[in-house]
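With one protein chain withheld, the remaining protein chains of the complex are depicted in position.
Order of writing sets the chain letters: A and B. Residues in each chain are counted from 1.
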Amino acid sequence: MGVGIKVEHLNAWFGKTQALHDISIDVPANHATAVIGPSGCGKSTFVRCLNRMHETVPDARATGKVRMGELDVYNGTAAVQIRRRIGMVFQKANPFPTMSIYDNVAAGLKLNGFHDRQRLDEIVERSLKLSALWDEVKDTLRKKSGASLSGGQQQRLCIARALAVSPEVLLMDEPCSALDPISTGKIEELIFQLKENFTIVIVTHNMQQASRVAEFTGFFLLGKLIEFDKTEKIFTTPSDKRTEDYITGRFG
Amino acid sequence: MANQALGAPRLTGPQPVAKPEVVSSSRAETAPLIKAGDSRIPDGIFHGAVLSCGVCVLGLVGVIVYQLVTKSALSWHAFGWKFFFRSEWDPVNEQFGAWPFVYGTLVSSLLALVLAVPLAVGVAVFITEMCPRWLKGSLAFTTELLAAIPSVIYGLWAIFVMVPLLREYVEPFLARYLGWTGLFEGTPYGIGMLAAGIILAIMVVPIVSSITREVMTAVPQQQREAVLALGATRWEMIRTGVLRNARAGILGGVILGLGRALGETMAVTMVIGNRPEIARSLFAPGYTMASVIANEFSEATSDTYLSALVEVGLALFLVTIIVNILAQLLVWSVTRGMPRRSNA
Partner (left out) sequence: MPNLGTQTGQFEIAPISLWRRGMNGFVTLAAGAAVVLVLLPLGAIFAYLIYKGLGSINWAFLTQTPKPVGEAGGGMANAIAGSAYVLAIASVMGVPIGIGAGIYLAEYGRNRFGDVIRFTADVLNGVPSIVVGIVAYGIVVLGQGHFSALAGGVALAIMMIPTITRTSEEMLLLVPNAVREAAYGLGVSRWRTTLSITLRTATSGVITGVMLAFARVAGETAPLLFTAFGNQYWNWKMNQPTAALSLQVYTYAISPFDEWHRQAWAGALILIVLIVASVSAVRIAAGRGMLKGAN
(Lines give C-alpha, C1' and ligand atoms only; values in the text may rest on other atoms or scores of the structure.)
Protein backbone atom coordinates (compact mmCIF):
# COMPACT_ATOMS: atom_id res chain seq x y z
CA MET A 1 0.00 0.00 0.00
CA GLY A 2 1.17 3.50 -0.68
CA VAL A 3 1.77 6.24 1.85
CA GLY A 4 0.74 9.85 1.89
CA ILE A 5 3.11 12.74 1.47
CA LYS A 6 2.90 15.76 3.71
CA VAL A 7 4.68 18.84 2.45
CA GLU A 8 5.19 21.87 4.69
CA HIS A 9 6.60 25.19 3.61
CA LEU A 10 8.67 23.87 0.77
CA ASN A 11 10.86 26.44 -0.98
CA ALA A 12 13.22 25.69 -3.82
CA TRP A 13 15.89 27.64 -5.69
CA PHE A 14 17.96 27.30 -8.80
CA GLY A 15 20.99 29.36 -7.84
CA LYS A 16 19.52 32.74 -6.95
CA THR A 17 16.18 32.25 -8.67
CA GLN A 18 13.43 31.01 -6.42
CA ALA A 19 11.31 28.43 -8.19
CA LEU A 20 8.93 27.36 -5.42
CA HIS A 21 7.39 29.58 -2.77
CA ASP A 22 6.16 28.14 0.47
CA ILE A 23 4.33 25.07 -0.81
CA SER A 24 2.25 23.16 1.69
CA ILE A 25 0.21 20.23 0.52
CA ASP A 26 -1.10 16.88 1.73
CA VAL A 27 -0.89 14.25 -0.96
CA PRO A 28 -3.27 11.46 0.05
CA ALA A 29 -2.17 7.82 0.04
CA ASN A 30 -3.34 5.42 -2.64
CA HIS A 31 -4.78 8.06 -4.83
CA ALA A 32 -3.59 9.81 -7.92
CA THR A 33 -2.90 13.50 -7.51
CA ALA A 34 -2.44 15.66 -10.56
CA VAL A 35 -0.24 18.74 -10.60
CA ILE A 36 -1.28 21.22 -13.27
CA GLY A 37 -0.31 24.70 -14.29
CA PRO A 38 1.18 26.72 -17.17
CA SER A 39 4.75 26.27 -18.37
CA GLY A 40 7.34 27.36 -15.88
CA CYS A 41 5.00 27.33 -12.88
CA GLY A 42 7.22 24.98 -10.92
CA LYS A 43 5.25 21.75 -11.18
CA SER A 44 8.24 19.69 -12.32
CA THR A 45 10.42 21.33 -9.70
CA PHE A 46 7.87 20.49 -7.02
CA VAL A 47 7.71 16.87 -7.93
CA ARG A 48 11.49 16.60 -8.17
CA CYS A 49 11.76 18.00 -4.66
CA LEU A 50 9.70 15.13 -3.36
CA ASN A 51 12.35 12.56 -4.18
CA ARG A 52 15.29 14.91 -3.86
CA MET A 53 16.11 14.85 -7.54
CA HIS A 54 16.06 18.61 -7.47
CA GLU A 55 19.38 18.71 -5.68
CA THR A 56 21.17 16.79 -8.42
CA VAL A 57 21.18 19.98 -10.45
CA PRO A 58 24.27 22.05 -9.66
CA ASP A 59 23.49 25.12 -7.53
CA ALA A 60 19.99 23.93 -6.71
CA ARG A 61 18.65 23.75 -3.18
CA ALA A 62 15.43 23.36 -1.26
CA THR A 63 14.21 24.07 2.26
CA GLY A 64 11.13 22.94 4.10
CA LYS A 65 9.72 19.73 5.40
CA VAL A 66 8.56 16.75 3.41
CA ARG A 67 7.25 13.69 5.18
CA MET A 68 6.57 10.46 3.42
CA GLY A 69 4.70 8.23 5.81
CA GLU A 70 6.92 8.19 8.86
CA LEU A 71 10.03 9.19 6.93
CA ASP A 72 11.40 12.72 6.95
CA VAL A 73 12.64 13.12 3.43
CA TYR A 74 15.11 15.92 4.00
CA ASN A 75 16.31 15.32 7.53
CA GLY A 76 18.07 12.26 8.66
CA THR A 77 17.78 10.11 5.58
CA ALA A 78 20.19 9.89 2.70
CA ALA A 79 18.79 10.98 -0.64
CA VAL A 80 19.67 7.61 -2.09
CA GLN A 81 17.45 5.84 0.41
CA ILE A 82 14.55 8.17 -0.28
CA ARG A 83 14.78 7.52 -3.99
CA ARG A 84 14.54 3.80 -3.45
CA ARG A 85 11.15 4.28 -1.91
CA ILE A 86 9.88 6.81 -4.38
CA GLY A 87 9.87 5.90 -8.04
CA MET A 88 10.08 8.37 -10.88
CA VAL A 89 9.03 8.32 -14.49
CA PHE A 90 10.43 11.12 -16.62
CA GLN A 91 9.02 13.21 -19.42
CA LYS A 92 11.07 11.55 -22.07
CA ALA A 93 11.50 7.81 -21.68
CA ASN A 94 15.09 7.09 -20.66
CA PRO A 95 15.76 3.35 -20.69
CA PHE A 96 19.40 2.43 -20.22
CA PRO A 97 20.66 2.19 -23.79
CA THR A 98 23.22 -0.55 -23.35
CA MET A 99 20.95 -2.90 -21.42
CA SER A 100 18.41 -5.44 -22.53
CA ILE A 101 14.76 -5.14 -21.59
CA TYR A 102 15.24 -7.60 -18.75
CA ASP A 103 18.29 -5.79 -17.43
CA ASN A 104 16.51 -2.46 -17.64
CA VAL A 105 13.67 -3.63 -15.44
CA ALA A 106 16.03 -5.35 -13.04
CA ALA A 107 18.43 -2.41 -12.95
CA GLY A 108 17.05 -0.81 -9.83
CA LEU A 109 17.45 -4.06 -7.94
CA LYS A 110 20.76 -5.22 -9.37
CA LEU A 111 22.47 -1.90 -8.93
CA ASN A 112 21.40 -1.83 -5.32
CA GLY A 113 22.91 -5.20 -4.61
CA PHE A 114 20.08 -7.65 -5.12
CA HIS A 115 21.15 -10.58 -7.28
CA ASP A 116 18.91 -13.55 -6.59
CA ARG A 117 18.32 -14.84 -10.10
CA GLN A 118 15.04 -16.57 -9.58
CA ARG A 119 13.44 -13.80 -7.60
CA LEU A 120 14.66 -11.29 -10.17
CA ASP A 121 12.95 -13.26 -12.92
CA GLU A 122 9.70 -13.17 -10.97
CA ILE A 123 9.97 -9.50 -10.20
CA VAL A 124 10.76 -8.59 -13.79
CA GLU A 125 7.78 -10.54 -15.04
CA ARG A 126 5.51 -9.03 -12.45
CA SER A 127 6.65 -5.49 -13.14
CA LEU A 128 6.25 -5.89 -16.88
CA LYS A 129 2.76 -7.27 -16.36
CA LEU A 130 1.94 -4.36 -14.10
CA SER A 131 2.96 -1.94 -16.78
CA ALA A 132 1.10 -3.86 -19.47
CA LEU A 133 4.25 -4.54 -21.46
CA TRP A 134 4.75 -8.23 -20.70
CA ASP A 135 2.82 -9.68 -23.61
CA GLU A 136 4.65 -7.51 -26.11
CA VAL A 137 8.18 -8.30 -24.96
CA LYS A 138 8.11 -11.64 -23.18
CA ASP A 139 9.89 -13.41 -26.02
CA THR A 140 12.70 -10.91 -26.47
CA LEU A 141 13.43 -9.96 -22.90
CA ARG A 142 17.14 -10.53 -23.07
CA LYS A 143 17.75 -10.16 -26.73
CA LYS A 144 16.41 -6.73 -27.48
CA SER A 145 17.89 -3.61 -26.00
CA GLY A 146 15.71 -1.26 -24.04
CA ALA A 147 16.25 1.46 -26.57
CA SER A 148 14.95 -0.57 -29.50
CA LEU A 149 11.29 -0.31 -28.43
CA SER A 150 8.82 2.29 -29.62
CA GLY A 151 8.29 5.48 -27.65
CA GLY A 152 5.20 4.29 -25.82
CA GLN A 153 6.77 0.93 -25.07
CA GLN A 154 9.90 2.59 -23.76
CA GLN A 155 7.87 4.68 -21.36
CA ARG A 156 6.04 1.59 -20.13
CA LEU A 157 9.43 -0.04 -19.72
CA CYS A 158 10.50 2.88 -17.56
CA ILE A 159 7.34 2.47 -15.52
CA ALA A 160 8.11 -1.23 -15.08
CA ARG A 161 11.64 -0.34 -14.06
CA ALA A 162 10.35 2.10 -11.47
CA LEU A 163 7.81 -0.43 -10.17
CA ALA A 164 10.32 -3.24 -9.87
CA VAL A 165 11.82 -1.76 -6.73
CA SER A 166 8.36 -1.60 -5.17
CA PRO A 167 8.27 2.04 -4.26
CA GLU A 168 5.50 3.39 -2.12
CA VAL A 169 5.06 6.47 -4.23
CA LEU A 170 5.30 6.88 -7.98
CA LEU A 171 6.10 10.32 -9.35
CA MET A 172 5.35 10.92 -13.00
CA ASP A 173 6.64 14.05 -14.71
CA GLU A 174 4.48 14.58 -17.81
CA PRO A 175 4.93 10.92 -18.77
CA CYS A 176 2.76 11.10 -21.87
CA SER A 177 3.76 14.44 -23.33
CA ALA A 178 6.06 12.84 -25.89
CA LEU A 179 3.70 10.01 -26.81
CA ASP A 180 0.96 9.39 -29.34
CA PRO A 181 -2.67 9.16 -28.19
CA ILE A 182 -2.83 5.38 -28.21
CA SER A 183 0.24 5.00 -26.00
CA THR A 184 -1.08 7.79 -23.82
CA GLY A 185 -4.34 5.93 -23.42
CA LYS A 186 -2.54 2.75 -22.40
CA ILE A 187 -0.52 4.57 -19.80
CA GLU A 188 -3.54 6.33 -18.40
CA GLU A 189 -5.18 2.93 -17.99
CA LEU A 190 -2.11 1.85 -16.11
CA ILE A 191 -2.22 4.75 -13.71
CA PHE A 192 -5.80 3.94 -13.00
CA GLN A 193 -4.91 0.43 -11.92
CA LEU A 194 -1.70 1.30 -10.10
CA LYS A 195 -3.54 3.66 -7.80
CA GLU A 196 -4.71 0.72 -5.74
CA ASN A 197 -1.24 -0.04 -4.50
CA PHE A 198 0.76 3.10 -4.98
CA THR A 199 0.41 6.76 -4.31
CA ILE A 200 0.76 8.56 -7.60
CA VAL A 201 1.65 12.15 -8.28
CA ILE A 202 1.39 13.05 -11.93
CA VAL A 203 2.49 16.30 -13.48
CA THR A 204 0.52 17.13 -16.57
CA HIS A 205 -0.15 20.07 -18.80
CA ASN A 206 -3.18 18.29 -20.20
CA MET A 207 -6.21 19.11 -18.09
CA GLN A 208 -8.35 16.41 -19.60
CA GLN A 209 -5.73 13.89 -18.57
CA ALA A 210 -5.83 15.22 -15.02
CA SER A 211 -9.56 14.85 -14.94
CA ARG A 212 -9.37 11.35 -16.37
CA VAL A 213 -6.91 9.82 -13.97
CA ALA A 214 -6.60 11.84 -10.78
CA GLU A 215 -8.89 12.20 -7.80
CA PHE A 216 -7.06 15.25 -6.50
CA THR A 217 -5.49 18.13 -8.34
CA GLY A 218 -3.17 20.93 -7.35
CA PHE A 219 -2.92 24.06 -9.47
CA PHE A 220 0.45 25.80 -9.50
CA LEU A 221 1.21 29.26 -10.79
CA LEU A 222 4.57 31.06 -10.73
CA GLY A 223 5.97 28.75 -8.09
CA LYS A 224 3.02 28.96 -5.74
CA LEU A 225 0.32 26.44 -5.00
CA ILE A 226 -2.89 28.30 -5.80
CA GLU A 227 -5.44 25.65 -5.09
CA PHE A 228 -5.52 22.00 -4.08
CA ASP A 229 -8.74 20.03 -3.95
CA LYS A 230 -10.70 17.17 -5.38
CA THR A 231 -10.33 17.16 -9.15
CA GLU A 232 -14.04 17.39 -9.60
CA LYS A 233 -14.20 20.56 -7.57
CA ILE A 234 -11.20 22.19 -9.26
CA PHE A 235 -12.67 21.68 -12.68
CA THR A 236 -16.28 22.55 -11.90
CA THR A 237 -16.25 25.11 -9.09
CA PRO A 238 -12.70 26.35 -8.47
CA SER A 239 -12.33 28.65 -5.49
CA ASP A 240 -9.65 30.89 -6.91
CA LYS A 241 -10.19 33.12 -9.91
CA ARG A 242 -6.74 32.30 -11.27
CA THR A 243 -7.59 28.62 -11.27
CA GLU A 244 -10.77 29.37 -13.12
CA ASP A 245 -8.91 31.47 -15.68
CA TYR A 246 -6.44 28.66 -16.33
CA ILE A 247 -9.13 25.99 -16.54
CA THR A 248 -11.14 27.95 -19.03
CA GLY A 249 -8.14 28.62 -21.13
CA ARG A 250 -7.78 32.34 -20.56
CA PHE A 251 -4.03 31.86 -20.22
CA GLY A 252 -1.42 29.10 -20.28
CA MET B 1 -19.96 28.48 -16.23
CA ALA B 2 -16.33 27.63 -15.73
CA ASN B 3 -16.59 24.08 -16.83
CA GLN B 4 -18.82 24.25 -19.87
CA ALA B 5 -15.89 24.10 -22.22
CA LEU B 6 -14.59 20.94 -20.67
CA GLY B 7 -17.70 19.05 -19.81
CA ALA B 8 -17.97 17.25 -16.50
CA PRO B 9 -14.80 15.40 -15.56
CA ARG B 10 -15.01 11.65 -15.78
CA LEU B 11 -13.37 10.07 -12.82
CA THR B 12 -14.57 6.63 -13.75
CA GLY B 13 -11.53 6.43 -15.95
CA PRO B 14 -10.92 4.35 -19.05
CA GLN B 15 -12.19 0.76 -18.95
CA PRO B 16 -9.33 -1.64 -18.28
CA VAL B 17 -8.96 -4.41 -20.82
CA ALA B 18 -7.30 -6.94 -18.59
CA LYS B 19 -6.88 -6.55 -14.90
CA PRO B 20 -3.47 -7.59 -13.64
CA GLU B 21 -3.81 -10.07 -10.76
CA VAL B 22 -0.43 -9.71 -9.28
CA VAL B 23 -0.80 -6.28 -7.84
CA SER B 24 -1.49 -6.93 -4.20
CA SER B 25 1.54 -8.92 -3.20
CA SER B 26 4.10 -6.74 -4.88
CA ARG B 27 4.90 -4.36 -2.08
CA ALA B 28 5.61 -6.41 0.98
CA GLU B 29 8.03 -8.87 -0.56
CA THR B 30 10.68 -6.79 -2.18
CA ALA B 31 10.84 -3.95 0.31
CA PRO B 32 13.50 -5.50 2.53
CA LEU B 33 15.49 -6.90 -0.40
CA ILE B 34 17.28 -3.68 -1.18
CA LYS B 35 19.81 -2.81 1.44
CA ALA B 36 18.99 0.47 3.07
CA GLY B 37 22.60 1.61 3.15
CA ASP B 38 23.78 5.16 2.86
CA SER B 39 26.17 5.75 0.01
CA ARG B 40 27.94 8.84 1.23
CA ILE B 41 31.19 7.16 2.17
CA PRO B 42 31.66 5.17 -1.01
CA ASP B 43 30.65 8.27 -2.96
CA GLY B 44 33.31 10.24 -1.15
CA ILE B 45 35.96 7.61 -1.80
CA PHE B 46 35.09 7.48 -5.47
CA HIS B 47 35.21 11.25 -5.76
CA GLY B 48 38.59 11.24 -4.07
CA ALA B 49 39.92 8.56 -6.38
CA VAL B 50 39.00 10.28 -9.62
CA LEU B 51 40.04 13.63 -8.23
CA SER B 52 43.49 12.26 -7.55
CA CYS B 53 43.66 11.04 -11.14
CA GLY B 54 42.87 14.56 -12.27
CA VAL B 55 45.50 15.96 -9.96
CA CYS B 56 47.93 13.46 -11.44
CA VAL B 57 47.57 15.22 -14.76
CA LEU B 58 48.52 18.47 -13.14
CA GLY B 59 51.29 16.73 -11.28
CA LEU B 60 52.74 15.45 -14.54
CA VAL B 61 53.44 18.94 -15.75
CA GLY B 62 55.00 19.72 -12.41
CA VAL B 63 57.19 16.66 -12.61
CA ILE B 64 58.27 17.48 -16.14
CA VAL B 65 59.20 21.04 -15.26
CA TYR B 66 60.95 19.95 -12.10
CA GLN B 67 63.04 17.31 -13.83
CA LEU B 68 64.03 19.59 -16.68
CA VAL B 69 64.91 22.53 -14.47
CA THR B 70 66.89 20.64 -11.87
CA LYS B 71 68.82 18.50 -14.31
CA SER B 72 69.80 21.45 -16.44
CA ALA B 73 70.87 23.63 -13.54
CA LEU B 74 74.52 22.71 -13.90
CA SER B 75 74.69 23.82 -17.48
CA TRP B 76 72.67 26.92 -16.77
CA HIS B 77 75.08 28.00 -14.09
CA ALA B 78 78.05 27.29 -16.28
CA PHE B 79 76.94 29.11 -19.40
CA GLY B 80 73.93 31.30 -18.61
CA TRP B 81 71.86 32.82 -21.39
CA LYS B 82 74.72 32.76 -23.82
CA PHE B 83 74.29 29.03 -24.03
CA PHE B 84 71.78 29.53 -26.78
CA PHE B 85 73.90 31.88 -28.81
CA ARG B 86 77.24 30.14 -28.74
CA SER B 87 78.28 27.77 -31.43
CA GLU B 88 80.88 25.71 -29.72
CA TRP B 89 79.80 22.16 -29.01
CA ASP B 90 82.87 20.45 -27.62
CA PRO B 91 82.16 17.65 -25.17
CA VAL B 92 85.81 16.88 -24.71
CA ASN B 93 86.62 20.31 -23.38
CA GLU B 94 83.20 20.69 -21.80
CA GLN B 95 82.28 23.71 -23.84
CA PHE B 96 78.68 23.75 -24.93
CA GLY B 97 76.77 26.17 -27.08
CA ALA B 98 73.40 25.38 -28.54
CA TRP B 99 73.08 27.92 -31.31
CA PRO B 100 73.62 25.44 -34.20
CA PHE B 101 70.79 23.32 -32.88
CA VAL B 102 68.46 26.26 -32.43
CA TYR B 103 69.31 27.39 -35.93
CA GLY B 104 68.79 23.92 -37.33
CA THR B 105 65.47 23.52 -35.58
CA LEU B 106 64.21 26.86 -36.79
CA VAL B 107 65.34 26.45 -40.38
CA SER B 108 64.08 22.90 -40.79
CA SER B 109 60.73 23.77 -39.24
CA LEU B 110 60.31 26.92 -41.28
CA LEU B 111 61.19 25.09 -44.46
CA ALA B 112 58.69 22.40 -43.54
CA LEU B 113 55.96 24.98 -43.05
CA VAL B 114 56.73 26.75 -46.31
CA LEU B 115 56.29 23.47 -48.13
CA ALA B 116 53.47 22.04 -46.04
CA VAL B 117 51.05 24.91 -45.57
CA PRO B 118 50.10 25.48 -49.22
CA LEU B 119 49.73 21.75 -49.70
CA ALA B 120 47.72 21.25 -46.53
CA VAL B 121 45.39 24.16 -47.20
CA GLY B 122 45.01 22.96 -50.77
CA VAL B 123 44.07 19.49 -49.59
CA ALA B 124 41.66 20.89 -47.02
CA VAL B 125 40.01 23.17 -49.59
CA PHE B 126 39.69 20.30 -51.99
CA ILE B 127 38.16 17.95 -49.45
CA THR B 128 35.72 20.43 -47.95
CA GLU B 129 34.64 22.45 -50.96
CA MET B 130 35.49 20.70 -54.17
CA CYS B 131 35.36 17.04 -53.51
CA PRO B 132 32.51 14.85 -54.75
CA ARG B 133 30.66 13.40 -51.80
CA TRP B 134 31.61 9.80 -52.37
CA LEU B 135 35.28 10.65 -52.29
CA LYS B 136 35.25 12.79 -49.19
CA GLY B 137 35.37 10.09 -46.55
CA SER B 138 38.17 8.06 -48.07
CA LEU B 139 40.29 11.13 -48.80
CA ALA B 140 39.89 12.40 -45.27
CA PHE B 141 40.74 8.98 -43.95
CA THR B 142 43.88 8.66 -46.03
CA THR B 143 45.24 12.04 -45.02
CA GLU B 144 44.68 11.09 -41.39
CA LEU B 145 46.45 7.82 -42.08
CA LEU B 146 49.52 9.89 -42.81
CA ALA B 147 49.38 11.06 -39.22
CA ALA B 148 49.37 7.53 -37.90
CA ILE B 149 52.67 6.53 -39.49
CA PRO B 150 55.39 6.49 -36.86
CA SER B 151 58.26 8.89 -37.21
CA VAL B 152 60.86 6.16 -37.47
CA ILE B 153 59.14 4.69 -40.52
CA TYR B 154 59.11 8.09 -42.20
CA GLY B 155 62.81 8.24 -41.44
CA LEU B 156 63.45 4.79 -42.83
CA TRP B 157 61.72 5.60 -46.08
CA ALA B 158 63.44 8.96 -46.20
CA ILE B 159 66.93 7.48 -45.89
CA PHE B 160 66.53 4.80 -48.50
CA VAL B 161 64.07 6.25 -50.95
CA MET B 162 63.79 10.00 -50.63
CA VAL B 163 67.44 10.85 -50.06
CA PRO B 164 68.73 9.01 -53.14
CA LEU B 165 66.02 10.78 -55.16
CA LEU B 166 67.18 14.09 -53.81
CA ARG B 167 70.79 13.29 -54.43
CA GLU B 168 70.35 12.04 -57.98
CA TYR B 169 67.65 14.27 -59.37
CA VAL B 170 66.18 16.98 -57.21
CA GLU B 171 69.25 18.64 -55.76
CA PRO B 172 71.23 18.83 -58.98
CA PHE B 173 68.12 20.30 -60.63
CA LEU B 174 67.76 22.89 -57.89
CA ALA B 175 71.46 23.68 -57.97
CA ARG B 176 71.38 24.31 -61.67
CA TYR B 177 68.31 26.52 -61.84
CA LEU B 178 68.08 28.07 -58.41
CA GLY B 179 71.72 27.99 -57.36
CA TRP B 180 71.96 31.74 -57.74
CA THR B 181 69.87 32.16 -54.56
CA GLY B 182 72.68 30.73 -52.51
CA LEU B 183 70.33 28.24 -50.99
CA PHE B 184 71.32 25.37 -53.21
CA GLU B 185 75.06 25.20 -53.35
CA GLY B 186 77.63 22.73 -52.39
CA THR B 187 77.79 19.00 -52.91
CA PRO B 188 74.38 17.39 -53.06
CA TYR B 189 74.68 14.61 -50.55
CA GLY B 190 70.97 14.10 -50.33
CA ILE B 191 71.23 14.09 -46.58
CA GLY B 192 70.94 17.55 -45.11
CA MET B 193 68.64 20.40 -44.25
CA LEU B 194 66.57 20.10 -47.41
CA ALA B 195 65.84 16.44 -46.78
CA ALA B 196 64.87 17.21 -43.19
CA GLY B 197 62.58 20.02 -44.30
CA ILE B 198 60.85 17.86 -46.87
CA ILE B 199 60.21 14.90 -44.62
CA LEU B 200 59.02 17.24 -41.87
CA ALA B 201 56.66 18.85 -44.34
CA ILE B 202 55.11 15.50 -45.19
CA MET B 203 54.63 14.81 -41.49
CA VAL B 204 53.12 18.20 -40.75
CA VAL B 205 50.59 18.26 -43.61
CA PRO B 206 48.00 15.99 -41.92
CA ILE B 207 47.84 18.20 -38.82
CA VAL B 208 47.50 21.48 -40.64
CA SER B 209 45.07 19.92 -43.08
CA SER B 210 42.76 18.44 -40.47
CA ILE B 211 42.60 21.64 -38.43
CA THR B 212 41.99 23.66 -41.55
CA ARG B 213 39.20 21.30 -42.52
CA GLU B 214 37.69 21.60 -39.07
CA VAL B 215 37.66 25.39 -39.06
CA MET B 216 36.46 25.56 -42.64
CA THR B 217 33.55 23.30 -41.83
CA ALA B 218 32.77 25.46 -38.80
CA VAL B 219 32.11 28.44 -41.04
CA PRO B 220 28.32 28.61 -41.37
CA GLN B 221 26.76 27.76 -44.70
CA GLN B 222 25.10 31.19 -44.87
CA GLN B 223 28.48 32.82 -45.37
CA ARG B 224 29.12 30.73 -48.44
CA GLU B 225 25.66 31.34 -49.80
CA ALA B 226 25.93 35.06 -49.26
CA VAL B 227 29.03 35.28 -51.42
CA LEU B 228 27.66 32.96 -54.09
CA ALA B 229 24.50 35.00 -54.28
CA LEU B 230 26.63 37.95 -55.33
CA GLY B 231 27.75 36.07 -58.39
CA ALA B 232 31.11 34.80 -57.25
CA THR B 233 32.90 31.86 -58.78
CA ARG B 234 33.57 28.90 -56.53
CA TRP B 235 37.12 29.92 -55.83
CA GLU B 236 36.03 33.47 -55.00
CA MET B 237 33.42 32.07 -52.67
CA ILE B 238 36.02 29.93 -50.92
CA ARG B 239 38.43 32.82 -50.69
CA THR B 240 36.07 35.43 -49.27
CA GLY B 241 33.33 33.32 -47.74
CA VAL B 242 35.31 30.61 -46.06
CA LEU B 243 39.04 31.18 -45.84
CA ARG B 244 38.67 34.75 -44.76
CA ASN B 245 36.38 33.77 -41.91
CA ALA B 246 38.51 30.84 -40.89
CA ARG B 247 41.74 32.78 -41.06
CA ALA B 248 42.45 32.71 -37.35
CA GLY B 249 41.77 29.01 -37.13
CA ILE B 250 43.95 28.20 -40.11
CA LEU B 251 46.72 30.24 -38.60
CA GLY B 252 46.23 28.24 -35.44
CA GLY B 253 46.53 25.02 -37.41
CA VAL B 254 49.73 26.26 -39.00
CA ILE B 255 51.19 27.12 -35.63
CA LEU B 256 50.16 23.72 -34.31
CA GLY B 257 52.02 22.22 -37.25
CA LEU B 258 55.00 24.35 -36.31
CA GLY B 259 54.83 22.97 -32.81
CA ARG B 260 54.88 19.45 -34.16
CA ALA B 261 57.78 20.21 -36.47
CA LEU B 262 59.84 21.75 -33.69
CA GLY B 263 59.62 18.66 -31.53
CA GLU B 264 59.92 16.05 -34.24
CA THR B 265 62.89 13.81 -33.59
CA MET B 266 63.40 10.51 -35.35
CA ALA B 267 62.76 11.24 -39.00
CA VAL B 268 64.77 14.43 -38.82
CA THR B 269 67.67 12.76 -37.02
CA MET B 270 67.86 10.15 -39.70
CA VAL B 271 68.27 12.54 -42.61
CA ILE B 272 69.67 15.81 -41.40
CA GLY B 273 73.28 14.77 -41.23
CA ASN B 274 73.83 15.48 -37.57
CA ARG B 275 76.62 18.01 -37.88
CA PRO B 276 76.45 21.13 -35.74
CA GLU B 277 77.10 23.47 -38.64
CA ILE B 278 75.50 26.63 -39.79
CA ALA B 279 75.40 27.08 -43.51
CA ARG B 280 73.27 29.05 -45.92
CA SER B 281 72.85 26.25 -48.34
CA LEU B 282 70.06 23.81 -47.75
CA PHE B 283 72.23 21.04 -49.09
CA ALA B 284 74.47 21.24 -46.07
CA PRO B 285 73.98 18.94 -43.12
CA GLY B 286 72.64 20.39 -39.92
CA TYR B 287 71.50 19.46 -36.45
CA THR B 288 68.35 20.13 -34.49
CA MET B 289 67.69 20.40 -30.77
CA ALA B 290 65.71 17.18 -30.71
CA SER B 291 68.34 15.37 -32.77
CA VAL B 292 71.27 16.24 -30.60
CA ILE B 293 69.42 14.94 -27.56
CA ALA B 294 68.45 11.75 -29.37
CA ASN B 295 71.96 11.10 -30.58
CA GLU B 296 74.08 12.06 -27.64
CA PHE B 297 72.03 11.67 -24.50
CA SER B 298 72.77 8.04 -23.76
CA GLU B 299 76.45 8.61 -24.40
CA ALA B 300 76.90 11.80 -22.47
CA THR B 301 80.00 11.19 -20.41
CA SER B 302 80.07 14.04 -17.98
CA ASP B 303 77.52 15.73 -15.79
CA THR B 304 77.92 19.01 -17.59
CA TYR B 305 77.41 17.29 -20.92
CA LEU B 306 74.18 15.70 -19.75
CA SER B 307 73.07 18.92 -18.15
CA ALA B 308 73.68 20.82 -21.39
CA LEU B 309 71.53 18.35 -23.25
CA VAL B 310 68.76 18.63 -20.67
CA GLU B 311 68.94 22.39 -21.01
CA VAL B 312 68.39 22.01 -24.73
CA GLY B 313 65.41 19.82 -23.85
CA LEU B 314 64.07 22.44 -21.46
CA ALA B 315 64.27 25.10 -24.14
CA LEU B 316 62.52 22.80 -26.59
CA PHE B 317 59.82 22.13 -24.03
CA LEU B 318 59.20 25.80 -23.34
CA VAL B 319 59.11 26.78 -26.98
CA THR B 320 56.70 24.01 -27.96
CA ILE B 321 54.42 24.74 -25.01
CA ILE B 322 54.16 28.41 -25.92
CA VAL B 323 53.62 27.63 -29.58
CA ASN B 324 50.94 25.05 -28.77
CA ILE B 325 49.07 27.34 -26.39
CA LEU B 326 49.06 30.08 -29.00
CA ALA B 327 47.77 27.65 -31.58
CA GLN B 328 44.99 26.34 -29.32
CA LEU B 329 43.77 29.84 -28.60
CA LEU B 330 43.62 30.67 -32.28
CA VAL B 331 41.74 27.51 -33.16
CA TRP B 332 39.26 28.03 -30.32
CA SER B 333 38.50 31.53 -31.52
CA VAL B 334 36.95 30.09 -34.66
CA THR B 335 35.41 26.86 -33.43
CA ARG B 336 34.21 28.07 -30.04
CA GLY B 337 30.45 28.01 -29.82
CA MET B 338 30.17 25.67 -32.75
CA PRO B 339 28.77 22.28 -31.78
CA ARG B 340 31.50 19.67 -31.82
CA ARG B 341 31.33 17.37 -34.76
CA SER B 342 32.05 13.76 -34.07
CA ASN B 343 35.04 12.66 -36.08
CA ALA B 344 34.24 8.96 -36.00
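The rule is simple: a contact is a pair of C-beta atoms (placed from the backbone, for glycine too) under 8 Å apart; a residue touches a chain by one contact, two chains touch by 3 or more.
Owing to the predicted nature of the structure, the values given are computational and were not obtained by experimental measurement.
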{"item": "Of B:75, B:143 or B:245, the residue in touch with the unshown chain", "value": "B:143"}
{"item": "Touch criterion as defined above, residue of A:19, A:49, A:133 or A:158 at the omitted chain", "value": "A:158"}
{"item": "Contact partner of the left-out chain, one of A:15, A:97, A:151 or A:249", "value": "A:97"}
{"item": "For chain B, residues in touch with the removed chain", "value": "34, 39, 42-43, 45-47, 49-54, 56-58, 60-61, 63-64, 67-68, 70-71, 118-123, 125-127, 130, 139, 142-143, 145-146, 148-157, 159-161, 202, 205, 209, 231, 233-236, 238, 259, 262-266, 270, 290, 293-294, 297-298, 309-310, 313, 316-317, 320-321, 323-325, 328, 340, 344"}
{"item": "Absent-chain interface as seen on chain A, which is shown", "value": "51, 53, 56, 58, 80-85, 87-88, 90, 92, 94-99, 107-108, 111-112, 145, 147-148, 158, 161-162, 165"}
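The rule we apply is simple: only the chains that are shown with their structure count from here on.
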{"item": "Parts of chain B lying in touch with chain A, wherever the complex brings them together", "value": "2-3, 5-6, 8-11, 13-14, 16-17, 19-20, 22-24, 26-27, 29-31, 33-40"}
{"item": "In the complex, chain A residues that touch chain B", "value": "1, 78, 80-81, 84, 108-109, 112-114, 116, 119, 123, 126, 129-130, 132, 163-166, 168, 185, 188-189, 192-194, 196-197, 207-208, 211-213, 215, 231-232, 235-238, 244, 247-249"}
